[in-house]
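Excluded from the complex is one protein chain; the other protein chains are retained at their positions.
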Amino acid sequence: MMVSFTCDYSEGAHPLILQRLAETNRVQEAGYGFDTFSESAREKIRAAVNAPEADVFFLVGGTQTNATVIDALLKGYEGVLAVHTGHIAVHEAGAIEESGHKVLELPSHDGKMAAADLDAYLSSFYADEAWEHMVIPGMVYLSFPTEYGTLYTKKELTEIREVCNRYQLPLYVDGARLGYGLASDACDVTLEDFARLADVFYIGGTKVGALCGEAVVWPRKAPAHFFTTVKQHGALLAKGRLVGVQFDTLFTDGLYQKISRNAIERAMEVKAIFQEKGIPLKIDSPTNQQFPILTSAQMTSLDGKILFEVWEKRPGGDCVTRFATSWATTPEDVLRLREALD
Amino acid sequence: MMVSFTCDYSEGAHPLILQRLAETNRVQEAGYGFDTFSESAREKIRAAVNAPEADVFFLVGGTQTNATVIDALLKGYEGVLAVHTGHIAVHEAGAIEESGHKVLELPSHDGKMAAADLDAYLSSFYADEAWEHMVIPGMVYLSFPTEYGTLYTKKELTEIREVCNRYQLPLYVDGARLGYGLASDACDVTLEDFARLADVFYIGGTKVGALCGEAVVWPRKAPAHFFTTVKQHGALLAKGRLVGVQFDTLFTDGLYQKISRNAIERAMEVKAIFQEKGIPLKIDSPTNQQFPILTSAQMTSLDGKILFEVWEKRPGGDCVTRFATSWATTPEDVLRLREALD
Amino acid sequence: MMVSFTCDYSEGAHPLILQRLAETNRVQEAGYGFDTFSESAREKIRAAVNAPEADVFFLVGGTQTNATVIDALLKGYEGVLAVHTGHIAVHEAGAIEESGHKVLELPSHDGKMAAADLDAYLSSFYADEAWEHMVIPGMVYLSFPTEYGTLYTKKELTEIREVCNRYQLPLYVDGARLGYGLASDACDVTLEDFARLADVFYIGGTKVGALCGEAVVWPRKAPAHFFTTVKQHGALLAKGRLVGVQFDTLFTDGLYQKISRNAIERAMEVKAIFQEKGIPLKIDSPTNQQFPILTSAQMTSLDGKILFEVWEKRPGGDCVTRFATSWATTPEDVLRLREALD
Partner (left out) sequence: MMVSFTCDYSEGAHPLILQRLAETNRVQEAGYGFDTFSESAREKIRAAVNAPEADVFFLVGGTQTNATVIDALLKGYEGVLAVHTGHIAVHEAGAIEESGHKVLELPSHDGKMAAADLDAYLSSFYADEAWEHMVIPGMVYLSFPTEYGTLYTKKELTEIREVCNRYQLPLYVDGARLGYGLASDACDVTLEDFARLADVFYIGGTKVGALCGEAVVWPRKAPAHFFTTVKQHGALLAKGRLVGVQFDTLFTDGLYQKISRNAIERAMEVKAIFQEKGIPLKIDSPTNQQFPILTSAQMTSLDGKILFEVWEKRPGGDCVTRFATSWATTPEDVLRLREALD
C-alpha cells in the first residue's frame, strides 16, 4: 500500500469531528453561521486568542478567505503587499485581481518578508514623485508558516508590525497551516500574539484536521458589513454549522494543538531520516513541510511506495521535492518512508 | 420541542452521507477534485443525466456557483438575463456585479420567466438604435424550482430554449433545489431534459441532503480552463473528496431522488393542512416551499412550537410566510404543525 | 443644407474656447491638471458654486465621470440607487458593474426620482430580514436635468437630501447638461444649491460648449486619493490643460450661463412650434431636449431637411422623437424646422 506525503489534505477529518457531526446531525439550527455550534466555536476561539471582543467568521477555504478579507480591507485604489512567493501572488489564479486589487511584490527570504524590505518599499514609494499614479499600498499580507514551511520569530513579526504602524497599514496573517506553525519547537509566538500583532488572521482548518473551513479572526472588530462581503464573495455557507461544529471540536480540549503537534513530531522524524541519509534539504523548515533534494535513484526507490510532490526539476535529474505530514500521519507512515529509502 | 420549517438547510446531512464520509475518512486521496470519489460521482451523474461526455465540477455553495458559472460564460461587456426575483438579482449581495456583470431584469411570473418576455426584451434591445451603448445580453439564467417554489413545464423550457437559440444565448439553470422540482407530481421534465435543454445547470446538494456542495454539469463541454475560473472564484475545495463522496452517495441507488420525494410528500401534507384550515396560499407551489398567508392569531398559535420564515408583513397584521420541508422532514414534524394549528 | 437637432454634441466648441486654446497653445505647463489654467478654472468654479474649499477635478466624459465618482464613493459591497431610466442604469454599457457595483433601480417619474420612493425602498430594505444578503444601498444618483429633460424643484431635491441624511447616503448629481437645467425658466435651484445639497456633482462641459470635459465638484472634500482613483479609471488627461482652459473660458464672464440660455431659448421656440402644429409632446420638458410624437407624414416632411433622434417607434407609425438644441443652435436653425413642418 502506498503512503502519501503529497500534501496535508489527503485524508478526511479528525475522527472526533466526524463523530460530532454525526451526533449533531438531526438538530435543527439556523443557517449562515447563526447556529449554536458556530457561536460556541466563536466563544472558544475568542478565549484561545485572548480577545473577548473578537469578531470570528467561518469561511470554507483559503483562497476564498484571502480574497474576501483582502477585498474587505482595501479601498478600490489600494493593493496588498506580499512576498513574491506568497500564496496570493502565485497560486490563487488571480483571485485578488478579480476583486480589482494588485498584489505588490516584495522579495522573499525562504518565503518570509523582511521588515527592512517592507520599510524600503514604502519609503521609496512615497519618495517617488509619481506615487499618486501608482497602486497605493493598503495592507500587508504574511503567511505563517510560509509556503516554504518557515516561521517568523516574534521579533520579526513585531518589526513588521512597527512598519505597518508607521504607515497605518493593516496586517493580515494567512494561517492556512497556523496550527503547524504554533506547534513547532522553533516557534516563539502564540495565538494571543497574533491577536495582538495582526489586524486580522485566519486559523486554518482544511489542512489541520477539518473537512473544510477557516476561522477568520478580527481581534478588535471586523469591517462594517463583513457578513455581506463574505456573501458577495460566495463564501457564506448555508449550513454554517458544518464549519461551526468542526471548529467547536477543534477548540475543545486543545484538539487543534494536539493534532498539530502530531504533524510536527512526524515531520521532524521525516527530516531526521533525510539528514541521516545525507539528503540535502532545500530549506531548513521547522514545520510540517520538508523539502529534500532527491536524486533520480532515490526517487526510483520510492516509486510505488511513497507519494510526494515534485517542486522543481533540476538539470541533471535531481528534484526539489515536498514531503508534508499532517494530523493524520502515523509513525508507521514514517517507517514506510524510512524503509523505502534504505 | 420546536419544529422548524424555516428552510431546507436546518439539519446536517443524510445519514448515509455521514456514514460514507466516515468509511472513507482515512483513505488518502488527491486534492482539488482529482480523488476517486469525485470521479465516481461524476460518472454516476453523467449516467443520470444521460450525457456521457459531460464535464462535471463540484463546488461548495449556490451563490458561489452562480457567480463562477456566469463569469465563465459571459464576455466582459455582457450581462445575464434573469427575472427580477431571481436569486442572482436579489439575494447574492452583488456577487454577479463583483465579477463585472450586470443582471438584466425581466418580469417575474410567480418566479418564472416567460419566453415571450425574453423574446420581447431581446427584439426591442436590438431594435434600439443605442444598443451598443448598453449591456449586451450574453446568457439566460433560470432557477428550477424558482425562488417561489414554482416549476417550468417542458413546453415552457423548450420555448425559452428556442429564444436562446435564435439569439445564440447559453441557458443556465440554477438547480439549488433541483431534486425537489424533479420529485414534484407537477413536474414533466427530467434530469435528461436539463442536459438537453440547458448549456449548463447545477444539481443542488446543500439543500437536498448534503452538508454542502453543488454539482455543475456542462452536458457538452465546459468552457476552456473552467477549473482555473473555479479556483479564481475561491470555489475550489482542497479536499474535493468532501463533495465528491456526498454526490457519489446521493447518486447511488437513487438516494437523491428518494429523499427529494420525501420533501415533496411532506410538503403536500403541509399544503393540505393549510387548505383544510382555509388558509390562503400566496402561490400555488407544487414543491417543497409553501407560502401560506397567516393571520396574527394563527402565528400566535404557532409561537413556541413551529418555526417558519416571514416573507412579507402586510398592513393589518397578516403575513406571507414560508414553510419549507426537506429530505429530513418527518411525518411527525407535519403532525406537530397540524396540532399547533388546530 | 440639413440642420441637425439630433443631439447637443453635434458641433465642436464655443469659438471663445478655440480662441483661448490657440492663445495658450505654446505655453509650457505641467501635466495631469497641475497647470495654471486648470487651477484658474478651479478657482472660478469654487467662486461660482460658493464653496471656497471645494475640490474640483476635470475629467473627460460623462460615463467615465459617473464610473469614477461612484467607485470612489462606494464600498465594495454597496450599490448606487438610481431611477431605472437613469443614464448609469441604461446607457453606460455596464460601466458601474465593471467596477463591481450594482445599480439599484427605483421608479422613474419622467426621469425623476421621488423622495417617497427612495424612502420606501430604504425602509423596506432594512425591514427585510435578509437585507445582509443583498446589495447595501451606498449612495444616491440623480441627473439634473434628467435624461428626459425634466428638472427637480428645490423642494424635491431637499426632500431627497433629507432621506439621504436619514440613511447617511451621499448624494451625487450627474450634471451632463447642468447648464441647460440652470438656464431654464422652470428652474428654481442654483449652482450654489447643488454645492449645498449634493456631496458631489459634475458640471457638464461636453454638451455645453466644450470639446470635451466635465468638472467634478466635491463641495466639501474629495475622498482620499481621488486623484489615483481617476488615474485608475483611465480618466486622467496628460494634457489636463485641455479641459482646464475650456472650463476657465466657460466660467469667465458667465459664458457657461450665457450659452446655456441660448439653448433654452431655442428649445422653447422649438417647443412652441410643435405646440402650434398640435403635435403632442411625450414629456413636458422645460430644457433643451423636446420629445414630440410625430406622425409618419410629419417625419416625411422633415426628411432631407431636419435631423432628429427616434426614441420609440409606436405601432401605427407614430414615433416618439427627440429634438435637442444647444449652445450652437441658431434662430435660423429653428426657422428651418418651422419651414419644414409648415
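Note that the chains take the letters A, B and C in the order they are written out, and that residue 1 is the start of every chain.
By definition in this document, a contact is a pair of C-beta atoms (placed from the backbone, for glycine too) under 8 Å apart; a residue touches a chain by one contact, two chains touch by 3 or more.
Since the model is a prediction, treat every value here as computed from it, not as a measurement.
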Touch with the missing chain holds, among C:44, C:133, C:241 or C:266, for C:241
Using the touch rule from the top, list residues of chain B that touch the missing partner. 71-72, 75-77, 99-100, 132-134, 136, 224-225, 227-229, 231-232, 236
Missing-partner contacts on chain A, residue numbers: 76-77, 79, 90-94, 97-103, 105, 127, 129-130, 132-135, 309-310, 313
Tell me, which residues in chain C touch the chain that this view leaves out? 2-4, 6-7, 9-13, 15, 18, 21-22, 24-31, 60-68, 92-95, 98-99, 206-207, 211-212, 228-229, 231-239, 241-242, 307, 328
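Assume only the chains that are shown with their structure count from here on.
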If you average the CA atoms of chain A and of chain C, how far apart do the two points sit, in angstrom? 50
Express in whole angstrom the distance between the two chain centres, defined as the mean CA positions of chain A and chain B. 33
Computed distance of Cα centres, chain C from chain B, in Å: 42
Can you list every residue of chain B that touches 2 or more other chains, as numbers and ranges? 92-94, 98-99
